[in-house]
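This report concerns only the one structure given below.
Excluded from the complex is one protein chain; the other protein chains are retained at their positions.
Coming up: chain A.
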């Protein structure tokens, strides 16, 4: 009987040790609070399906820490360019509790539904979000692009 108790106690002790080790491993492991990889597609339907929006760096590459121009291309579902749109831009880093380091603006209409967005700057690597509020004769809609550096 006594030896059974001893085994039980030893078992409990080992279990406690295991929990302790697991806790240490868990606490010291690099935090990967990053949820599922964000959708980084460069072409999307706007939230209410009014437009098809594409967002890409004007010079093809994204360089961290530099002011860059991007192009926002707006088409209707039928593929016709959206002209004369008013565009407001906001965004930030969802995991760092801060907004964009600059305030990008649509500065030029280049034809064929293409708008130049100037003043885009990503100061650090990680997950950025750019949110566009678009208003044109066809109506108003919004779209969010994720950029991961």
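Note that a contact is a pair of C-beta atoms (placed from the backbone, for glycine too) under 8 Å apart; a residue touches a chain by one contact, two chains touch by 3 or more; residues count from 1.
Just so we're on the same page, contacts and distances are computed from a predicted model.
Which choice in "Sec-dependent nitrous-oxide reductase", "Methylamine utilization protein", "Glutamate/aspartate import permease protein GltK" or "NifU family protein" gives the name that UniProt lists for the one chain left out?
The chain we cannot see is, by its UniProt record, "Methylamine utilization protein".
Specify the residue from the set A:67, A:80 or A:148 that touches the hidden chain.
Candidates A:67, A:80 or A:148; residue touching the omitted chain: A:67.
Residue-wise, where is chain A in contact with the chain that is not depicted?
10, 27-28, 30-31, 64-65, 67, 96-105, 118-119, 121, 123-126
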